[in-house]
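For this view, one protein chain was removed and the others were kept in their places.
Chain nomenclature is as follows: A and B, assigned in order of appearance, with residue numbering initiated at 1 for each chain independently.
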Amino acid sequence: MAVLPISRRKLLLSTGALAATGWMSRAAWAEDTPSGGRLVVAADSEPRTLNPAIVASNGVFFIASKVIEPLAEAMMDGEGGLAPRLATSWEGSEDGLSITFKLREGVTWHDGEPFTSADVAYSAMQVWKPLQNLGRVVFANLDTVEAPDAHTAIFRFSAPTPIQLVRNALPVVTSVLPKHLYEGTDIAANPANKALVGTGPFKFAEHRPGEYYRLTRNDAYWGEGLPKLDEIVFRVLPDRAAAASALEAGEIHLAAFSQVPLVDLERIAKVPGLKVVTEGYEALTYQLVVEINHRNEILADRNVRQAISHAIDRDFVVDTVFLGYAQAATGPVPQNAPQFYNPDVPAHPFDVERANALLDEAGYPRGGDGIRFSLRLLPAPFFSETRQFGDYLRQALGKVGIDVTLVNNDTPAHLKAVYTDHDFDIAVGSPVFRGDPAISTTILVQSGIPDGVPFSNQGGYANAELDTIIDQAAETIDTEARTALYNDFQRMVVDDLPLINVAEWGFTTVASDTVLNVGNNPRWPVSNWADTALTS
Amino acid sequence: MNRVARRLVDSPEGVAGLCLLVLLAAMALAAPLLYPGDPLAIVGRPLTAPFTDAGLPLGTDRLGRDVLAGLMHGARASLLVGLATALVALTAGALVGTLAGLAGGLVDEALMRVVDAFQIVPAFLLALAFVSVAGASLSVIVFAIALGAWTGPARLARAEVLSIRERDYVAAARVIGMHPAEIALREVLPNALPPVLALTAVIVATAVLVEAALSFLGLGDPNVVTWGSMIAEGRNVLRTAPHLSIVPGLGLVATVLGVYLLGEGLANAMAAREGRG
Partner (left out) sequence: MHRALILTRRRIVSSIPVLLIVIVGTFLLLESAPGDAVDAYLVSLGGGDAGLVTELRQSYGLDQSPFKRLTLYVSALARFDLGWSVAFDRPVLGLIVERLPNTLWLMGAATALAFSLGSLLGIVAGARPGSLTDRALSIGSLALYAVPSFWLGLVLVLVFAVDLRWFPTAGIETIASGKTGLARVADIAWHLALPVSALGFIYLALFLRMMRTGMAEAWRQDFVLFARAKGLARRRIVLRHVARNALLPLVTMLGLQAAAMLGGSVVVESVFAIPGFGRLAHEAVAGRDAPLLTGIIIVSAVLVIVVNLMVDIAYAALDPRVGSGEASS
């Protein structure tokens, strides 16, 4: 039963094949899989709020997605890459000014109240649009939500909003909250933000801070025969070595989001009873980028940026830092976003000679000590891979005569230095691709973003032409025309290098062989796990 | 002083401690000669096992950096952290303690309350908070560890000064009209200092260990190899490549052992001198 680790590259090739050979449908699994049991899962942190409608982040979804459902979920082979959840269908008007959702009937909240279009209208107008970190962008032009009957919700926009964007954002931004518990209260301070009440396959049971979260089976779940498990326990294990030890000792069943360090995977794959699964992160791609402060006049020179790009051996990074569980990047949109990915961009292959030549050309010859100039590099402390890449980048740039000093900050200090104070020359960042460039990528290069917005263009880069394309795409309703604009966008970014994309990675899951249906959708760790099961 | 040295060489602890520390110091001094380049440079295949490549006798780490080069440069950084911390802590402690002891009254009271305040806050918490706030560089780390280490010397210095200032030669200096600051520097401090210096061993050992713990929590200086950072990085591959954390760990054990043994030998030798003298 042990699944051998598949490298990301192989995996990406095989995703299409899986769909073609007929990945077993959910229904088929539901028939055969055993029911019952308690699944114990490692969690590396405890989010401050668990409410996914306010905080649309993977850390929150990991736990909350089992309790609170979105209108639709991502799916490997579903129509348009989506599987219906609380909505059964959605249709945009031609003018891009309205979208009609048909909602699922016969759904009840965990406290027994019926789920209706009023809940969706309330969530959209009172939470997603004004409060949610991503909803503020996607629903910026949302005017009203009409509820002509209990199971229809019509979203009306004041300016054309591309249906493509809304569709891509559905799994992330549309977690529905129960109106009857939130209406008339201070939403941010509502106790239901911690003791969640949703419509999902599992009910929130308890949270022992520093120890665990416990979810129990929702017997009244709308999915027939679901969920399979009786209970899910998220055990808090902050240390990276702890998850691997607990798995080997049989204390937990599963660790997702690469909680087992990559270096340990090869060994742990050989442990009897454990499997390494790389599927399930196709729509959760993280990007390794070099952020550049264009206020530094050396770095404002395109030749210098290009030289830096040439100095990076992307294959070495993939093989050594990511041990093969990643893919070299070619541009700002990852390759596993086929809807948008444009392979037709200028290439910057690893070429030390070319890098040296470019730097000479730019007017920065090596000094007597072999050094052309010095830079301060701030690697993001979020992942051990971002730090290790920082170590590598220091060496790689040293080889072309750029002297690099690493600055090690903890998380808040890093954010402040890079995104508010702009106190850096280059930085290593790890933005997430969220299925659509409008909610993940454009913000990294767009100009006019106020200081202090994290994970955005704070390098002082301004390119009027690029800004125009971004603005155009934001209001282009025609899917093809919009995609074409993003193709131009990618070409221009790679050509001018406002930032340098190095690699793209998903994560890995290590699970006991007894856990079934691991990684069977592209946002698996943050999906509802209704069909996840345990064999005894 | 000569007799103390001879006694030190006579005691087995002293000799063992001295040997260990001389060896470590030699490693630290030889590091830039034997490995002139950056010890963080990527020189080989990642995770080369030890004793398989003559050019890389102790193998390489996760990124392909030479472990032996790291070990030797690490000796340099770790000993530097230890000694610098001791220097800062002892200087600050001796100054504050002497001032409090000589001034007496309200100044003494105020200074000692500050000492109390630093003493009741767990030193590691203080270092953790300070490094998080000021950013992880070697000098900040030294200062942060010293923050929790200067109170011991301060207390001891004050106690010594209190006992010394009543002695005859200080009284004599006062009578002949010496300036109080001159008395403090000329007469009191030199006599109060030796017992305070005996704390060096503990401070050096603690500093080296605290630096390791800070590295473990991700608060080390990434531009420098220290044994602590090597252990912290090696722990991720504890099962597959245990030598990556054991080798620098042995360095740490040797340092702490050396420092303590020498400290003990010295204390014994000095006690013996006083006992006879």
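A few notes on this one:
Operating definition for what follows: a residue touches a chain if its C-beta (ideal position, glycine included) is under 8 Å from a C-beta of that chain, and two chains touch if they have at least 3 such contacts.
Quick caveat, the model's predicted, so the values are computed rather than measured.
Shown chains touched by the hidden chain across the complete assembly: A, B.
Across the entire complex, the residue among A:His180, A:Arg267, A:Arg302 or A:Lys416 in touch with the chain not shown is A:Lys416. Touch with the chain that is not drawn comes from one residue among B:Asp10, B:Asp116 or B:Glu182, which is B:Asp116. Interface residues of subunit A facing the missing partner chain: 40, 45, 47-49, 55-60, 133, 136-137, 188, 206, 208-212, 214, 233, 235-239, 241-242, 245-246, 248-251, 382, 409-417, 420-421, 432, 443, 449-450, 452-456.
Against the chain not displayed here, subunit B makes contact via residues 12, 113-114, 116-117, 119-125, 128-130, 132-133, 135, 148, 205, 209, 212-213, 216-217, 228, 231-232, 235, 238-239, 245, 249, 252-253, 255-257, 260-261.
Just so we're on the same page, only the chains that are shown with their structure count from here on.
For this pair, subunit A with subunit B, the centres built from the Cα atoms lie 45 Å apart.
Across the interface of their complex, subunit A is touched by residues 38, 40-42, 46-47, 62-64, 132-133, 135-137, 218-223, 235-240 of subunit B. By the touch criterion stated above, subunit A contacts subunit B in their complex at residues 240-241, 261, 263-264, 266-267, 320-321, 379, 381, 384, 387-388, 390-392, 394-395, 398, 405-410, 413.
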